[in-house]
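The block underneath contains the structure these notes are about, expressed in structure tokens.
For this depiction, one protein chain was excluded, whereas all remaining protein chains were kept in their positions.
Note that the chains take the letters A, B and C in the order they are written out, and that residue 1 is the start of every chain.
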Amino acid sequence: MTAHEQHYHDPANVTNPEHSEHHIVSPVQYSMVFGALLLGTLLTVLAADVDLGAMNPVIALGIASTKAVIVILFFMHVKYQSHLIKMTVACGFFTFLVLITLTLSDYVSRAWGLW
Amino acid sequence: MDNSIVTTEPLMPRETAVHEEHEHVFIPQHRHHFETEEQQREAGSFGMWLFLLTEIMFFGGLFFAYLLYRNWYYDAFVPASNFLSVTLGGTNTAILITSGFFMALAVWAAEVRKKQFLVIALILTTLFGLAFISIKYVEWHDEWVHRHVPGASFDISEFVSPKAHGITDQKPISPDMAEHCQIFFFLYFAMTGMHALHMIIGIGLLVWLILRAQRGDFSAGYVAPIENFGLYWHFVDIVWLFLFPLLYLINRHPLK
Amino acid sequence: MSATSTTILNLPDQTTAAIPKKNYISSEHGLLSWLLTGDHKRIAMLYLISITFFFFIGGAFAGLIRLELLTPQPDLVASDTYNKFFTMHGIIMVFLFLVPSVPATLGNFLIPIMLGARDLAFPKINLLSWYLYLAGGTLTLAALVLGGVDTGWTFTTPLSTHYLNTHVVTTASAIFVAGFSSIFTGLNFIVTIHRMRCPGMTWFRMPLFVWSHYAASILMVLGTPVLAISLTLVGLERLVGIGVFDPTKGGDPLLFQHLFWFYSHPAVYIMILPGMGVISEVVSTFSRKRVFGYTAVAFSSVAIALFGFFVWEHHMFIMGVSNYSALVFSLLSMLVAVPSAIKIFNWSFTLQKGSITFETPMLYAFGFMGLFTIGGLTGIFLAALGMDIQLTETYFIVAHFHFVMVGGMLMAFLSGVHFWWPKMTGRMYPESLSKLAAVVTFIGFILTFMPQFIVGYLGMPRRYHAYPPEYQVLNVLSTAGATVLGVGYMLPILYLAWSLKYGAIAGNNPWQATGLEWQIQSPPLTENFTEIPVMDHEAYDYEWLEHKTQNEVTTVG
Partner (left out) sequence: MGISEVLWQYLVKWLTNSALFPREASTIAPYMDALYFFLIGVTVVGLVLVLLLIGGFSFRYRKAVHPVAEQIEGSTLLEAIWTIIPLGIFLVTFVWGALLYFRIYTPPVNSMNIYIVGKQWMWKAEHPGGQHEINELHVPIGQPIQLTMISQDVFHSYSLPEFRVKREVIPGRYTTVWFQATTPGTYHLFCTQYCGTDHSKMVGEITAMLPEDYKKWTELSTSGMSLAQNGERIFASMGCNACHTGNASNRAPSLAGLYGSKVQMANGSIQLADAAYIRDVILNPSQHVPAGYAPIMPTYKGQISEDGLIALVEYLKQLNTNYRIQQTQTTSVSDQAAPTTPGMVKP
């Protein structure tokens, strides 16, 4: 780095606190993730064949979410990313949750008082 | 058109910074309005993440519609979902995961500057992507044959009298409920269609990336396009990871 | 205006003054150099021209609406035509004018400069978003020319999906495309604000203009895609006919309302927040004082953005939603109003112990504060459940949202355009004429929309082509006001165009303002700064400005 940059753009300076070191995920790690994802897929299919009543969708979604989290953390490197990126991801899911819960608040309570 | 504003500006009698200005430019892809390459790279991936946020909300609307109607018309969603082939859907899930795996490897290859590996990984990503689309096509075709494509030609007879159609493992449902199978299939087509559209766009971009990788664009430390495309591709995978259980596995256990 | 002592105008010696030879306008020539530019300032000017164009189209429709409503009888046009009028008026004004108004023009022009950056993070995407805007605008005009559309800007299902045979799909795709334009603008702003700040520019040294754009951008990025999907579903429903929104097929039309308003309520804050940013800058500059309670104002922007996502159902109170969730949404709507109140009072107290002058931007800013207070407080009427029963879908709502959108945002936009005109063009606008325009708009505005509150409470429904004769008096007042308003809006266009050639040379900092944008030449260089500045003081630091001696950040030419 040139002196010029050190002066103006030390990545750790106040300007850019969201900076994080670049991390390279190794192929071994990727392979483990890959295996976990295939396993997860197998699990969902198997779990769907067992009658667990209301737990069926919960388990299916649970597995899907776990897989998604793994993909996000490792394939998409979020585990090694700055706070900012983590916050951004969280923000997206938060807004999606707002959409779902607040809309459901209407649908769920529409029948209140009717029984 | 390159937006290197400073360079397109021919007269540069700036006393101060002309020299230093160009010292920190390591790579030809560096844009001049960024102070450092670092800054550019982080801006790029942050921008990509923000774009993925919009994608979350875009699919979010569909997911909510699914959630609502699944609760309202559960009895129609079950037989409709059971009509889909778990084998094909499951295979496709595995294929997509594999494609994503190769994409991850491609990012790695670019980062450690292995050109040949990068190209191969990208080609494999593309091939698995194409395999996914092909299987999806087979499934859609199947639904077309069975007249389960929503619209004027939608036919409920397989749900109302499965026996007559040689389907033995399904309970018949009443015609008024069967009408709501159409909502399932609409959501199915809308969601998988929107997903496939993203895949097709992705495959187009992949071809372009392969050509550039072959040219050696990404083997000298400039990995942002590969990295950012990887984010997109993995996001599309994630959508499918949810679509598969939601659409294919609503109630697969044998009838009581 | 009489004495020079009552203004802070600090123009260079007009006998020797000249526009700097090298600036972003003169750097390249030819139409292509504009159409293919990556320069945020040029893109801002492209936007300015295109949104002005659409404003006048939308305004022309407003004129036609008011003309029809001059008499109670449906005499000017057929009812279908009238329905197309207000639909096109609403769609053009909202999606093609107000949403991009301040962000895409002033925001685009100023945010990089205020942050000490050379450009937005993604110049090509910035240009792309202008082309998307243009594509959306063209599609809208196509729908208009082909015969128009009469859904209302809210696209209520199942009316829009099954009962109309106008160009709904064309218009929906127009809005879809324009929506992506606004997504990309927002995305660009967020990345720029996070990543492109110059050394020393901490979050709490950013001008409030940037803060409010940051908040608005979050809304654009997270809200707009939901609009996109709901319009896609409307289009599919029309084309393929498979009832997600069709009650006869088991679909729920209210689902569309939920999805639509999930975007469109935050959208109203997309429309007001950037305007609030303008007001912060203007009020501070012309009272020569830092904004009272900077942090509170900054956080209230973010709070508005956050809470803005929690209140959409207040547009559906009587539509058959659950009474209990209506309660929740009403309460949340009350909460979202509080940060706006905070801002109004903080601006008022910014004036305290200032040294106030009354240039045109300041007059518009005062207009904003008064009219937005009325508009916002009438929003409280609507957010109060029981009151909304009487007021909803009447002219009271029409008055409410014109007070916030026209009295609020449009005033802020005009304030901003006047304020930064010298920076953007290097020339001053004519002061007394523009003051006249500000006053005319204000009077015209009050005359147009005040009577609508009354006629609304009397019960006159909105989107009515004919109405009972006893409402005529108030409608005549309103139409008269609209005429005055039209004149008020024609004036700036004329004198601003005039000033491009004949206006006085402005110099770097005619207002003696503190923002970074005022420390560079007007109009700025293509790269804004020859050397990236270092921010070593707070925003609105007038003492710093005074003591700033020869070490100017950058001045060339």
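Everything that follows uses one rule, which is that contacts are C-beta pairs under 8 Å (C-beta built on N, C-alpha and C of every residue); 3 or more make two chains touch, one makes a residue touch a chain.
Because the structure is a prediction, the values reported are computed rather than measured.
Can you work out which residue in C:23, C:280 or C:392 touches the chain that's missing from view?
Only one of C:23, C:280 or C:392 touches the chain omitted from view, namely C:392.
Have a look at C:52, C:181, C:230 or C:346 and name the one touching the chain we're not showing.
Of these options, the touching residue for the absent chain is C:346.
Among C:49, C:146 or C:318, exactly one should touch the missing chain; which is it?
Touching the chain that is not displayed is residue C:318.
Tell me which of C:148, C:200 or C:370 is the one touching the absent chain.
Checking the options C:148, C:200 or C:370, the one contacting the hidden chain is C:370.
Would you write out the residues of chain B that touch the absent chain, in ascending order?
Interface residues of chain B facing the absent chain: 73, 75, 173-177.
For review purposes, identify every residue of chain C that touches the missing chain, sorted by number.
These residues touch the chain not displayed: 3, 5-8, 74, 79-80, 82-83, 150, 152, 154, 156, 158-159, 163-164, 247-248, 250, 253-254, 287-290, 292-296, 317-320, 323, 326-327, 330-331, 334-335, 337-338, 341-342, 344-346, 348-349, 351-358, 366, 369-370, 373-374, 377-378, 380-381, 383-390, 392-394, 454, 457-459, 461-468, 470, 472-474, 476, 542-543.
By definition in this document, only the chains that are shown with their structure count from here on.
Taking the mean of the C-alpha atoms as each chain's centre, how many Å separate chain A from chain B?
Inter-chain centre distance comes to 16 Å.
Mind checking the centre-to-centre distance between chain B and chain C? Centres are C-alpha means, answer in whole Å.
35
By residue number and range, which residues of chain C touch two or more other chains?
Touching at least two other chains: 194-195, 222, 226, 258, 532.
Chain A: which residues touch two or more other chains?
Within chain A, residues 8-9, 16, 18, 84, 91-92, 95, 99, 103, 107 contact more than one other chain.
Give the list of chain A residues in touch with chain B in this complex.
Those in contact with chain B are residues 1-2, 4-5, 8-9, 11, 16, 18-19, 22, 24-27, 30-31, 33-34, 37-38, 41, 44-45, 48-51, 56-57, 60-61, 63-64, 67-68, 71-72, 74-76, 81-82, 84-85, 88-89, 91-93, 95-96, 99-100, 103-104, 107.
Flag every residue of chain B that touches chain C in the complex, lowest number first.
Within the complex, chain B contacts chain C at residues 1, 3, 5-6, 8-9, 11, 14-17, 31-35, 39, 42-43, 46-47, 50-51, 53-62, 64-65, 68-69, 72-73, 150-152, 154, 179-180, 182-183, 185-187, 190.
What part of chain B is in contact with chain A in the complex they form?
20, 23-24, 35-36, 38-39, 41-42, 45-46, 49-50, 52-53, 56-57, 60-61, 63-64, 67-68, 71, 86, 90, 93-94, 97-98, 100-101, 103-105, 108, 111-112, 230-231, 234-235, 237-238, 241-242, 244-246, 249-254, 256
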